[in-house]
Every structure is written in C-alpha cells, then in structure tokens.
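== subunit A ==
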Amino acid sequence: MRLRLRPCGNYKESYKEELPIFETDFGRISSLIGLILLFFVIPFVFGSYNLYVLNHVAIYAIAAVGLNILTGFTGQLSLGHGAFFGVGAYTASILMTRLHVPFLPSIFAGGVSTALVGLVFGIPSSRLKHLYLTISTLAGQLILEYIFINWESLTCGASGIILPKSTIFGFDLQTDRSFFYVIFIFFVIFLWIAKNIVRTKYGRAFIAIRDNDQAAEGMGIPIFRYKLISFAISSFYAGFAGALWATYVASISPEPFTFGLSIEFIAMIIIGGLGSITGSVFGATFITLLNEALSQGIGYLMNLKAFTGMVTIAPFREFIFGLVIVLFLIFEPKGLAEVWRIVKSSFKLWPFSY
Partner candidate 1 sequence: MGFFLQLLVQGLSIGCLYGIAALGFVMIFKSSSVLNFAHGELLAIGAYIFFVITIWLNLPIYMAFIITFVGSFALGFLIERLFLRPMIGEALIEVVMLTVGLSAMFRGLLLVIFSGNTYVFSNFLPAWLNIRIGSLSISSVYTVTLIITIIFLAILGFFFKYSSQGIYMRSVADNQTAALSLGVNVRRVFALSWAIASIVCAISGIILGVINGVNVHAISRIGLKVFPVVILGGLESIGGAIIGGLFIGFLETFVSGYLSTSLRDVVAYVVLVIILMIKPYGLFGLVEIERV
Partner candidate 2 sequence: MENNTCLLINNISVVYHDVIQVLKGVSLEVKKGEIFSLLGSNGAGKTTTLRAVSGLLKPENGKVTEGSILFEEKSLHNQPPEYITRLGIIQVLEGRVPFKYLTVEENLRVGTATRWGKPYREDLDLVYHYFPRLKQLRNGLAGYLSGGELQMLVIGRALMAHPRLLLLDEPSLGLAPFLVKEIFDIVKRINEEQGTTIILVEQNANMALNIATYGYVMENGKIVMEGKAKDLKENPDVKEFYLGTTAKGVVKSYNEVKAYRRRKRWL
C-alpha cells in the first residue's frame, strides 16, 4: 500500500476528490493517533477535575456543532439553543426518575424530543426569511424557560430534579473517568456524523440556502424542507448534549438553561468559526476554559478582603462573552478555525512558504 501524503499543490481533478474527510493517509494516521491518545492516555494521566472540564468541553461541543450546522451552514440563527439543551436535559431526567427508563434510551429520547420541540418553533418561521426564525426561537427560549419553572408537576419547578445513578450495559457510571468514555464516544460519533452530513447532498443544500435562498429554490432545492431538516438536526444535537449533561451532573434546575446559555453557544460557534465543524470544538473548548478561568479568578478575588461580597461571576462572564463575540465578528469573523487553518497551511508549505 502506498501512503498518500499531502501534495504540494491543488491537484484535484474532480469534485469527488474534494469530498473526503481525510485527504491524505497522514491525516488518517494523525487522527488515529489522536483517538488513541484520547481514549487510552488522557483518562489515565488527567485528574478528576481536568476530566470534569474535558467532559464539559465535549458536551458543549456536541451542542455547538448542532448550532453550527444550523447557523454556520444553513445561515439561520437560533436564539433558543440554550433552552433546547434544557429540553433534552429535562426529558432525560424525567424519563429516568419517573419512568425509570435506562440511561441510553433516555438520552436518545432527549435528542428526539428536542428535535420535535424545535420543529414547533421552526415550522412557522421556515417559510419566511431567516430573521423570523431568529425571533421565533427567541420566543421559544422564553416560553420554554417559563415551562421549566412553572410547570411544576412535570419539571418540579425551581427546586429541580435529582437524577438516579446512570448505568450502561450493567456498568455503573459514577466517576468522571467512566463518564469520560461515554461522553467522548458520543462526541466522536456525533462529530463524524456532522462531518458527513455537511459534505453530502444535505450539506450542500444547506450551504446553497445560506448563500442565496432564492437561487437555491430556483435550482430546485426544496428550501422549506431542508431548513426544517437542518433545524431538526441542530435541535437533536442540542437535546442530546443536554441529556448527556443532565445525567453527568445528576441534578438539574431551570437555572442554567437561560438566554445566557443560548448566547454562550452562539459565542462558541463564532469564536470557533461559522461553518466549521472542527471550529465548533475549538469554540466550545475556548468558552469552557474561559468559564473555568473566570470562576477561578473571581473566586480568588472574592477571597481577598477588599472585594468580599462585591464581585459575582455572572456579570463578568456576560460582559466578556459579549465582548468576545463582538471582537471576533469584527476582526476575525472566520474564528479560530481560520487561525488553525493558517497555522496548518504554513506547516504544510514549510519550508517553502512565501
């Protein structure tokens, strides 16, 4: 077998050659090495806190990938992603506590139910220009928040739900490490699926709708259907991630699933790079780490005498997320993915870069 290495120029002769995820065996090999590192090295060298952070990164990354399919690829903005994340979390929690449904079916049900809820808010607006979808998802966010808090018989209201222990195929999922495996297996699968969605017929239709919906319609793409598909996929990702999150942290309340969380997801995809699956992972990593750093920093400040009681984390977080969104949009609208591409291509061309 001949190893395919990266050619020094663009030698593609057909569109087909543009399609593969891995252009070279080098890419395959490095991904394989990455996977081995991920599953066999990281869980053993990292401590519990680091794994906890990594698990969050992966969960948020799944949700962010979903939002990016909708926003970055299809050109529709959802402001309800935070609440959709919550729908998944609540579905799984309610199934597990009330009906004693096992772990795996619960989280999948989380994804499916969120996709359905998403469709309710997607249907009226998909007929119209993208602005209306944005507004109707905003309404969705606020209505769902209201339901989480006020439909007490279902959601237990503000006091929240404590989840039972999750088990998968008879194994107890308790430690951060055991969850690490579950979460990252799903992370890899969902990333792989997303990569495949965007490079097939569906992905191309999404991009056509994003770039010019009228022309797309003219070319015979049923835009209503594809917008809905994209919206359903994105909601499914959000719900699945939310369900995973609920089972991981094992207790939920309405508090996290606010408009602020939606904004966090938007920040992730902007920072990572709109229309880049890998970028969403960067964005999720960036925001999660920023969150952790902020809580550490603020925690430190609060312990200082002078600041006692004066600083709380939420406002700073909001301010910084807002600032980061604004700065990235103005100065690097293609996000970290673009930075990564530039770094990569300068390696690729090395030592003959110009």
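As a selection rule, all candidates are chains of the complex that A comes from, given by their letters.
Keep this in mind: contacts are C-beta pairs under 8 Å (C-beta built on N, C-alpha and C of every residue); 3 or more make two chains touch, one makes a residue touch a chain; residues count from 1.
Remember, predicted model here, so these are calculated numbers, not experimental data.
Within this complex, subunit A touches only one of the listed candidates (1 or 2), namely 1.
Contacts from subunit A toward candidate 1 in the complex involve residues 71, 75-77, 79, 120-121, 123-125, 127-128, 130-132, 134-136, 138-140, 142-143, 146, 150, 260, 263, 266-267, 270, 274, 312, 314-326, 329-330, 333.
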